[in-house]
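What follows is one structure encoded as structure tokens, with my remarks underneath.
Here the complex is missing a single protein chain, while all its other protein chains stay put.
What follows is chain A.
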Amino acid sequence: MSATAMKHEPHPGQERPVADAAAIHIEAKGLNKAFGKVKALEDINFGIRNQEFVSVLGPSGCGKSTLLRIVAGLIPYESGIATIKGEKVLTPRPDIGVVFQTNNMLPWLTVRGNVELGARIRNMPAAARDSAVDKILEVMSLTKFADAHPHQLSGGMRQRASIGQALVLDPPILLMDEPFGALDALTRDKLNVELLRIWQEHRKTVMLITHSIAEAVFLSDRVLVMADRPGKIIEEVVIDLPRPRNAAATRAMPKFGEYVAYLGKVMGVTS
């Protein structure tokens, strides 16, 4: 927790004590989910504290999106329990914003129309909505493309618009499913920095699904690693890098490299 308690090696599996049960925003206990005969998730247990940034790493098909859908209240689960702020998840909640793995833009709306869609649906007052949308378009460098339609954008711009739509809602809990998936490394880095800045400013509880180890380490307080068949959490790594983090300095820290190397080993990536 404190910088002085840091040792030089990562401390995989070492959990920070949970200070206050009421402060746990997202929790799963003994969660199981199957699609017919396919066991997608088995005995999933984890908790994400208020304003904590947690990433979920895992191979393709291990059930990351399924886990996110359950937490978001979009699909039912067989046994165990998922809770948000201590309440059992039954349906989608208005205090959650979701960024899906697919871009999910409405082709007939402009970029602006898409970015403000969530706010419209959730009946945000028009004045607040307009100023939030203006700001997010600015942050996501989409202001010039506000009146363009999604098919006129690059893949990365569409992803930024998708993230923007969720950010306009300013939800206390943000679930993101590989939001930077289709981006080149450079754009991805830039957006990582941008996301970190927004998070540091607005402090949300974030669950980020990603397959980039470096991204997970750079952004997170904690990283959960999943394995497939059946999908389960096999490792939990507390990322004890000082905040506020900074693109160049944080990535240059020896500990950063150690975390990346350790997670790579856990995931069976040999470099």
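Methods note: a residue touches a chain if its C-beta (ideal position, glycine included) is under 8 Å from a C-beta of that chain, and two chains touch if they have at least 3 such contacts; residues count from 1.
Everything that follows uses one rule, which is that contacts and distances are computed from a predicted model.
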(message) Not counting the visible chains, the remaining one has a UniProt entry; which protein name from "Heme exporter protein B", "Xanthine dehydrogenase family protein subunit M", "ABC transporter permease" or "Spermidine/putrescine import ATP-binding protein PotA" does it give?
(response) "ABC transporter permease"
(request) Using the touch definition up top, pick the residue from A:Ile24, A:Leu67 or A:Met105 that touches the left-out chain. (result) A:Met105
(request) Among A:Lys37, A:Lys88 or A:His151, single out the residue that touches the unshown chain. (result) A:His151
(message) Need a quick check: the contact residues on chain A for the chain that isn't drawn.
(response) 69, 72-74, 91-94, 96, 98, 100, 102-108, 117-118, 121-122, 149-151, 153, 158
